[in-house]
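All protein chains but one are shown at their positions in the complex.
Presenting subunit A:
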Amino acid sequence: MTLRGLGRGISIGKRCFSSFTEVEKPPMDGKPINLFSAINQALHIALETDPRAYVFGEDVGFGGVFRCTTGLADRFGRNRVFNTPLCEQGIAGFAIGLAAMGNRAIAEIQFADYIYPAFDQIVNEAAKFRYRSGNQFNCGGLTIRSPYGAVGHGGHYHSQSPEAFFCHVPGLKVVIPRSPRQAKGLLLACIRDSNPVVFFEPKWLYRLAVEEVPEHDYMLPLSQAEVIRQGSDITLVGWGAQLSVLEHACDEVAKDGISCELIDLRTLIPWDKETVEASVRKTGRLLVSHEAPVTGGFGAEISASIAERCFLRLEAPVARICGLDTPFPLVYEPFYMPTKNKVLDAIKATVNY
């Protein structure tokens, strides 16, 4: 990969953004557990292996509103796992300061919808700390975890997907897991990464998604997308809970003889352009799907980048099946969401373009 834009032709190795070259595919053995248990395991391991790691946020002491932090306070003490008052801006600022002193600050924002008071701290303080201090200081130990996404009845303020806002900020990493096994590995990688990371957890999957998760310590690489299914007719890209929708669409459209390649982006910034590009060069068609509203969503970035790189290879315009351009509605949620049928429709339209 060359930084063509800078015109200097610097060649950088392929895995430049991910700081680890750890296990790609963790062993398949393990007990079946759900997403919040997997995250809980990751947090236990993180606190166990690093004595300077702290977990804090609203109501994390008793286990958290989604039970992701159960048992941590009892095991590691209230000096390392503690509740904060109801002040997101304060939590973020406090976490940045803690991380700047060389600690691993794992802050929880109770719902991604509440992250906006902290937005200034994250964008202006956390993302730019290393840059503006000329590498004297950094808050790499910062990880902000937050449940995001629709849950069926969340309404305006318990269902939002704000990942696009953070993807617009150089200096941050944004990571979104799709399943329990991925979540544990990715979360441990995020906590140990030396850059500030915002980790969004799909709240719909906290109980629903059950998978075999190895009990030991393992990490998954950041900035590496995973090709979940191989295909030849169209590439589908998504993240988080949306992947299960895309998978169902894949299964259904296979009956019509359309073979889909399914990619989980995993890290949204810095994102793995190579994998997506390689896939689109193979299939010639791309569909991106996410719950956030379509205008200005992260699908727009993927679409523009792929159009730039694969223009002559593309057989059809890039399709984006996303949430509608309205606030996340209450009773209209089924209409708003990028459902399987909308995806199916778009796959067929794109393939028959």
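One rule holds in what follows: a residue touches a chain if its C-beta (ideal position, glycine included) is under 8 Å from a C-beta of that chain, and two chains touch if they have at least 3 such contacts; residues count from 1.
Methods note: contacts and distances are computed from a predicted model.
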From "SMP-30/Gluconolactonase/LRE-like region domain-containing protein", "Pyruvate dehydrogenase E1 component subunit alpha", "DNA topoisomerase 6 subunit B" or "Checkpoint protein", the hidden chain's UniProt protein name: "Pyruvate dehydrogenase E1 component subunit alpha"
Residue of A:C68, A:V81, A:A100 or A:A319 touching the missing chain in the full complex: A:A319
Contacts of subunit A with the absent chain, listed as residue ranges: 58-59, 62, 83, 85-87, 89-90, 113-114, 116-117, 153-158, 294-295, 317, 319-322, 324-327, 329-332, 335-336, 338, 342, 345-346, 349
